[in-house]
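The complex is shown incomplete by one protein chain, all other protein chains being positioned as in the whole.
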Amino acid sequence: MPLSAPPAEQAKDSALYQEVLHFYARQMRSLDEGEVADWAGTFTEDGVFRANAHPQPQEGRAAILRGATEANRKLVEQNVQRRHWLGMLQVSRNPDGSLTAHTYAQIIATPQGGKAGLELSCSCEDLLVREDGRLLVRHRQVYRDDLPRS
Amino acid sequence: MPLSAPPAEQAKDSALYQEVLHFYARQMRSLDEGEVADWAGTFTEDGVFRANAHPQPQEGRAAILRGATEANRKLVEQNVQRRHWLGMLQVSRNPDGSLTAHTYAQIIATPQGGKAGLELSCSCEDLLVREDGRLLVRHRQVYRDDLPRS
Partner (left out) sequence: MPLSAPPAEQAKDSALYQEVLHFYARQMRSLDEGEVADWAGTFTEDGVFRANAHPQPQEGRAAILRGATEANRKLVEQNVQRRHWLGMLQVSRNPDGSLTAHTYAQIIATPQGGKAGLELSCSCEDLLVREDGRLLVRHRQVYRDDLPRS
(Lines give C-alpha, C1' and ligand atoms only; values in the text may rest on other atoms or scores of the structure.)
Protein backbone atom coordinates (compact mmCIF):
# COMPACT_ATOMS: atom_id res chain seq x y z
CA MET A 1 0.00 0.00 0.00
CA PRO A 2 1.63 3.28 -1.01
CA LEU A 3 1.96 5.85 1.73
CA SER A 4 0.11 8.30 -0.43
CA ALA A 5 -3.12 6.32 -0.31
CA PRO A 6 -4.43 5.78 3.20
CA PRO A 7 -7.62 3.69 3.13
CA ALA A 8 -11.00 5.40 2.76
CA GLU A 9 -11.86 4.62 6.38
CA GLN A 10 -8.76 6.56 7.35
CA ALA A 11 -9.95 9.55 5.33
CA LYS A 12 -13.21 9.64 7.25
CA ASP A 13 -11.30 9.30 10.51
CA SER A 14 -9.13 12.16 9.37
CA ALA A 15 -12.07 14.55 9.30
CA LEU A 16 -13.20 13.31 12.69
CA TYR A 17 -9.73 13.65 14.20
CA GLN A 18 -9.49 17.21 12.93
CA GLU A 19 -12.95 17.96 14.26
CA VAL A 20 -11.87 16.90 17.75
CA LEU A 21 -8.71 19.02 17.51
CA HIS A 22 -10.82 22.00 16.54
CA PHE A 23 -13.35 21.29 19.27
CA TYR A 24 -10.66 21.29 21.94
CA ALA A 25 -9.15 24.53 20.66
CA ARG A 26 -12.52 26.26 20.96
CA GLN A 27 -13.39 24.62 24.24
CA MET A 28 -10.20 25.40 26.11
CA ARG A 29 -9.98 28.94 24.75
CA SER A 30 -13.48 29.65 26.03
CA LEU A 31 -12.30 28.62 29.50
CA ASP A 32 -9.06 30.59 29.27
CA GLU A 33 -10.85 33.72 28.04
CA GLY A 34 -13.33 33.53 30.90
CA GLU A 35 -16.29 32.73 28.66
CA VAL A 36 -17.56 30.31 31.25
CA ALA A 37 -21.06 29.87 29.79
CA ASP A 38 -19.50 28.80 26.47
CA TRP A 39 -17.22 26.45 28.38
CA ALA A 40 -20.09 24.86 30.28
CA GLY A 41 -21.97 24.57 26.98
CA THR A 42 -19.30 22.21 25.64
CA PHE A 43 -20.49 19.59 28.13
CA THR A 44 -23.74 17.68 27.89
CA GLU A 45 -26.50 18.72 30.30
CA ASP A 46 -25.57 15.73 32.45
CA GLY A 47 -21.84 16.09 31.81
CA VAL A 48 -19.37 15.08 34.50
CA PHE A 49 -15.95 16.54 35.20
CA ARG A 50 -13.66 14.45 37.38
CA ALA A 51 -10.11 15.19 38.40
CA ASN A 52 -7.74 13.31 40.66
CA ALA A 53 -7.11 16.70 42.31
CA HIS A 54 -10.74 16.99 43.47
CA PRO A 55 -12.45 14.64 45.90
CA GLN A 56 -15.86 15.37 44.33
CA PRO A 57 -16.67 15.44 40.62
CA GLN A 58 -18.61 18.32 39.09
CA GLU A 59 -21.86 16.69 38.00
CA GLY A 60 -24.05 18.44 35.43
CA ARG A 61 -23.58 21.53 33.35
CA ALA A 62 -24.70 23.84 36.15
CA ALA A 63 -22.03 22.49 38.52
CA ILE A 64 -19.42 22.76 35.77
CA LEU A 65 -20.46 26.38 35.21
CA ARG A 66 -20.21 27.19 38.92
CA GLY A 67 -16.77 25.61 39.12
CA ALA A 68 -15.47 27.55 36.15
CA THR A 69 -17.01 30.81 37.36
CA GLU A 70 -15.29 30.48 40.72
CA ALA A 71 -11.94 29.51 39.17
CA ASN A 72 -12.17 32.39 36.73
CA ARG A 73 -12.98 34.87 39.51
CA LYS A 74 -9.75 33.93 41.28
CA LEU A 75 -7.66 34.26 38.12
CA VAL A 76 -9.10 37.70 37.42
CA GLU A 77 -8.38 38.72 41.02
CA GLN A 78 -4.80 37.47 40.73
CA ASN A 79 -4.41 38.98 37.26
CA VAL A 80 -3.20 35.68 35.85
CA GLN A 81 -3.75 34.48 32.28
CA ARG A 82 -4.01 30.74 32.02
CA ARG A 83 -3.61 28.75 28.80
CA HIS A 84 -4.73 25.14 28.58
CA TRP A 85 -2.91 23.26 25.84
CA LEU A 86 -4.30 19.87 24.88
CA GLY A 87 -2.13 17.79 22.61
CA MET A 88 -1.02 14.33 21.56
CA LEU A 89 -4.63 13.48 20.75
CA GLN A 90 -5.79 9.89 20.31
CA VAL A 91 -9.37 9.20 19.28
CA SER A 92 -11.21 5.89 19.16
CA ARG A 93 -14.81 5.00 18.43
CA ASN A 94 -16.96 3.08 20.86
CA PRO A 95 -19.61 0.57 19.78
CA ASP A 96 -22.43 2.95 20.81
CA GLY A 97 -21.14 5.69 18.48
CA SER A 98 -19.51 7.78 21.19
CA LEU A 99 -15.82 8.65 21.09
CA THR A 100 -13.05 8.20 23.58
CA ALA A 101 -10.36 10.85 23.30
CA HIS A 102 -7.06 10.80 25.16
CA THR A 103 -4.89 13.88 25.37
CA TYR A 104 -1.98 15.34 27.27
CA ALA A 105 -2.53 18.73 28.86
CA GLN A 106 -0.25 21.59 29.82
CA ILE A 107 -1.55 24.42 31.92
CA ILE A 108 0.55 27.54 31.48
CA ALA A 109 0.05 30.52 33.76
CA THR A 110 1.31 34.06 33.19
CA PRO A 111 0.84 36.78 35.78
CA GLN A 112 0.41 40.25 34.30
CA GLY A 113 3.87 41.81 34.21
CA GLY A 114 5.43 38.50 35.25
CA LYS A 115 6.95 35.32 33.88
CA ALA A 116 5.10 32.58 32.04
CA GLY A 117 5.39 29.22 33.74
CA LEU A 118 4.27 25.64 33.33
CA GLU A 119 1.81 25.17 36.17
CA LEU A 120 0.67 21.61 35.62
CA SER A 121 1.15 18.61 33.36
CA CYS A 122 -1.86 16.31 33.07
CA SER A 123 -3.41 13.60 31.00
CA CYS A 124 -7.05 13.65 30.10
CA GLU A 125 -9.65 11.10 29.03
CA ASP A 126 -12.91 12.29 27.49
CA LEU A 127 -16.10 10.59 26.45
CA LEU A 128 -17.50 12.65 23.57
CA VAL A 129 -20.97 12.45 22.07
CA ARG A 130 -22.71 14.30 19.26
CA GLU A 131 -25.87 16.31 19.94
CA ASP A 132 -27.54 18.31 17.17
CA GLY A 133 -24.42 17.79 15.09
CA ARG A 134 -22.02 19.22 17.68
CA LEU A 135 -19.49 17.34 19.75
CA LEU A 136 -19.95 17.61 23.51
CA VAL A 137 -18.12 16.15 26.50
CA ARG A 138 -20.24 13.74 28.48
CA HIS A 139 -17.48 12.71 30.82
CA ARG A 140 -14.02 14.12 31.44
CA GLN A 141 -11.39 12.62 33.69
CA VAL A 142 -8.26 14.67 34.29
CA TYR A 143 -5.18 13.21 35.93
CA ARG A 144 -2.59 15.61 37.26
CA ASP A 145 0.81 14.01 36.82
CA ASP A 146 1.97 15.12 40.26
CA LEU A 147 -0.84 13.37 42.12
CA PRO A 148 -1.77 9.70 42.52
CA ARG A 149 -4.13 8.45 39.82
CA SER A 150 -6.95 7.64 42.25
CA MET B 1 -25.96 11.71 12.87
CA PRO B 2 -23.38 9.03 13.61
CA LEU B 3 -20.01 10.28 14.82
CA SER B 4 -18.36 8.42 12.01
CA ALA B 5 -19.94 10.61 9.35
CA PRO B 6 -19.11 14.30 9.73
CA PRO B 7 -20.84 16.37 7.04
CA ALA B 8 -19.11 16.90 3.69
CA GLU B 9 -18.46 20.54 4.54
CA GLN B 10 -16.56 19.32 7.55
CA ALA B 11 -14.40 17.10 5.34
CA LYS B 12 -13.38 20.07 3.20
CA ASP B 13 -12.67 22.05 6.34
CA SER B 14 -10.57 19.18 7.54
CA ALA B 15 -8.16 19.54 4.63
CA LEU B 16 -8.03 23.28 5.18
CA TYR B 17 -7.43 22.93 8.92
CA GLN B 18 -4.58 20.52 8.26
CA GLU B 19 -3.15 22.86 5.66
CA VAL B 20 -2.98 25.66 8.21
CA LEU B 21 -1.33 23.37 10.76
CA HIS B 22 1.27 22.40 8.18
CA PHE B 23 1.77 26.01 7.12
CA TYR B 24 2.50 27.11 10.69
CA ALA B 25 4.95 24.25 11.21
CA ARG B 26 6.94 25.32 8.14
CA GLN B 27 6.64 29.01 8.91
CA MET B 28 7.78 28.92 12.51
CA ARG B 29 10.57 26.45 11.82
CA SER B 30 11.96 28.76 9.15
CA LEU B 31 12.13 31.52 11.79
CA ASP B 32 13.65 29.24 14.43
CA GLU B 33 16.26 27.88 12.02
CA GLY B 34 17.28 31.39 11.01
CA GLU B 35 15.97 31.08 7.46
CA VAL B 36 14.73 34.63 7.64
CA ALA B 37 14.06 35.06 3.91
CA ASP B 38 11.78 32.01 3.99
CA TRP B 39 10.10 33.45 7.07
CA ALA B 40 9.49 36.82 5.43
CA GLY B 41 8.21 34.96 2.36
CA THR B 42 5.33 33.54 4.40
CA PHE B 43 3.85 37.04 4.63
CA THR B 44 2.25 38.92 1.75
CA GLU B 45 4.28 41.72 0.20
CA ASP B 46 2.18 44.18 2.24
CA GLY B 47 1.99 41.91 5.28
CA VAL B 48 1.83 43.46 8.74
CA PHE B 49 3.17 42.06 12.00
CA ARG B 50 1.82 43.65 15.16
CA ALA B 51 2.61 42.70 18.74
CA ASN B 52 1.47 44.23 22.00
CA ALA B 53 5.17 44.15 22.97
CA HIS B 54 6.12 46.57 20.18
CA PRO B 55 4.93 50.16 19.87
CA GLN B 56 5.30 50.07 16.07
CA PRO B 57 4.12 47.28 13.75
CA GLN B 58 6.42 45.82 11.10
CA GLU B 59 4.75 46.87 7.85
CA GLY B 60 5.64 45.07 4.64
CA ARG B 61 7.76 42.02 3.89
CA ALA B 62 10.97 44.05 3.87
CA ALA B 63 10.36 45.33 7.40
CA ILE B 64 9.44 41.83 8.56
CA LEU B 65 12.68 40.54 7.06
CA ARG B 66 14.74 43.24 8.79
CA GLY B 67 13.07 42.50 12.12
CA ALA B 68 13.73 38.78 11.85
CA THR B 69 17.31 39.30 10.69
CA GLU B 70 18.07 41.48 13.69
CA ALA B 71 16.36 39.11 16.14
CA ASN B 72 18.20 36.15 14.63
CA ARG B 73 21.55 37.93 14.86
CA LYS B 74 21.05 38.37 18.61
CA LEU B 75 20.09 34.74 19.12
CA VAL B 76 23.16 33.55 17.21
CA GLU B 77 25.33 35.87 19.31
CA GLN B 78 23.78 34.55 22.53
CA ASN B 79 23.93 30.96 21.26
CA VAL B 80 20.27 30.44 22.05
CA GLN B 81 17.92 28.11 20.14
CA ARG B 82 14.37 29.33 20.13
CA ARG B 83 11.34 27.17 19.30
CA HIS B 84 7.99 28.73 18.51
CA TRP B 85 5.14 26.34 19.14
CA LEU B 86 1.74 27.31 17.80
CA GLY B 87 -1.17 25.22 18.98
CA MET B 88 -4.85 25.09 19.84
CA LEU B 89 -5.65 26.26 16.32
CA GLN B 90 -9.06 27.65 15.39
CA VAL B 91 -9.80 28.56 11.79
CA SER B 92 -12.78 30.42 10.38
CA ARG B 93 -13.60 31.67 6.89
CA ASN B 94 -14.35 35.28 6.16
CA PRO B 95 -16.88 36.40 3.54
CA ASP B 96 -14.07 37.62 1.23
CA GLY B 97 -12.46 34.18 1.17
CA SER B 98 -9.67 35.01 3.60
CA LEU B 99 -9.18 33.02 6.80
CA THR B 100 -8.93 34.09 10.40
CA ALA B 101 -6.77 31.77 12.47
CA HIS B 102 -6.40 31.92 16.23
CA THR B 103 -3.61 30.08 18.01
CA TYR B 104 -1.80 29.90 21.30
CA ALA B 105 1.96 30.27 21.18
CA GLN B 106 4.78 29.10 23.39
CA ILE B 107 8.28 30.42 22.87
CA ILE B 108 10.85 28.04 24.29
CA ALA B 109 14.48 29.11 24.55
CA THR B 110 17.48 26.86 25.11
CA PRO B 111 20.97 28.26 25.56
CA GLN B 112 23.70 26.00 24.21
CA GLY B 113 24.87 23.89 27.16
CA GLY B 114 22.05 25.23 29.32
CA LYS B 115 18.49 24.58 30.38
CA ALA B 116 15.41 24.79 28.18
CA GLY B 117 12.86 27.27 29.46
CA LEU B 118 9.47 28.66 28.59
CA GLU B 119 10.22 32.24 27.65
CA LEU B 120 6.78 33.52 26.70
CA SER B 121 3.15 32.50 26.42
CA CYS B 122 1.14 34.35 23.80
CA SER B 123 -2.00 34.23 21.76
CA CYS B 124 -1.99 35.03 18.09
CA GLU B 125 -4.56 36.13 15.52
CA ASP B 126 -3.74 35.84 11.82
CA LEU B 127 -5.45 36.93 8.65
CA LEU B 128 -4.46 34.39 5.99
CA VAL B 129 -4.91 34.72 2.24
CA ARG B 130 -4.06 32.47 -0.68
CA GLU B 131 -1.70 33.69 -3.44
CA ASP B 132 -0.69 31.38 -6.29
CA GLY B 133 -2.15 28.49 -4.31
CA ARG B 134 -0.08 29.13 -1.18
CA LEU B 135 -1.28 30.43 2.16
CA LEU B 136 0.33 33.66 3.32
CA VAL B 137 -0.11 35.88 6.35
CA ARG B 138 -1.51 39.28 5.50
CA HIS B 139 -1.83 40.41 9.09
CA ARG B 140 -0.55 38.95 12.34
CA GLN B 141 -1.36 40.23 15.79
CA VAL B 142 0.53 38.67 18.70
CA TYR B 143 -0.48 39.24 22.31
CA ARG B 144 2.04 38.39 24.99
CA ASP B 145 0.13 37.13 28.00
CA ASP B 146 2.29 39.12 30.41
CA LEU B 147 1.53 42.48 28.82
CA PRO B 148 -1.68 44.51 28.48
CA ARG B 149 -3.63 43.71 25.32
CA SER B 150 -3.30 47.22 23.89
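Lettered A and B in written order, each chain numbered from 1.
In the analysis below, a contact is a pair of C-beta atoms (placed from the backbone, for glycine too) under 8 Å apart; a residue touches a chain by one contact, two chains touch by 3 or more.
Note that the structure is a prediction, hence the values are computed from the model and not measured.
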Residues from chain B at the interface with the omitted partner, ascending: 11-12, 14-16, 18-19, 21-22, 24-26, 28-29, 81, 83-87, 93, 97-99, 108, 110-118, 128-130, 133
Footprint left on chain A by the chain that the document does not show: 1-7, 10-11, 13-14, 17-18, 87-91, 102, 104, 106, 118-121, 123, 145-148
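FYI, only the chains that are shown with their structure count from here on.
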Chain A-chain B separation of Cα centroids, rounded to whole Å: 23
